[in-house]
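One structure is given below, encoded as structure tokens.
Heads up, one of the protein chains got dropped from this complex, but the rest are sitting where they should.
Let's turn to chain A:
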Amino acid sequence: MADNSSTNAYWAANIRIITWCLVIWAVASYGFAILLRPLLSGIPIGGTDLGFWFAQQGSILVFLALIFFYAWRMNKLDKEFGVEE
């Protein structure tokens, strides 16, 4: 097992990645699709605006990208810190 300070650094790096992912998660769903929708009302898409698209499809695609990005990034981090299985 890696020593204590390296474990802490690994965990801190993990928390940083999680935080950024959750920021994007919140901005795409609560932000673009709901609370900030008026800001996007000027961007037309298929007979409505970008906010509606985010509410019905865009946010789901963003969620998908986030999970795969996180899995890829964490596997890389595991190797960097030598804690992979």
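Please note the rule applied: a residue touches a chain if its C-beta (ideal position, glycine included) is under 8 Å from a C-beta of that chain, and two chains touch if they have at least 3 such contacts; residues count from 1.
The rule is simple: contacts and distances are computed from a predicted model.
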- line: Per UniProt record, missing subunit out of "Sodium/solute symporter family protein", "Cache domain-containing protein", "ABC transporter substrate-binding protein" or "TonB-dependent receptor" is "Sodium/solute symporter family protein"
- request: Identify the residues of chain A touching the omitted chain, counting contacts across the whole complex.
  value: 1-2, 7, 10-11, 14, 18, 21-22, 25, 29-30, 33-35, 37, 45-49, 52-53, 55-57, 59-61, 63-64, 66-68, 70-71, 74-75, 78, 82-85
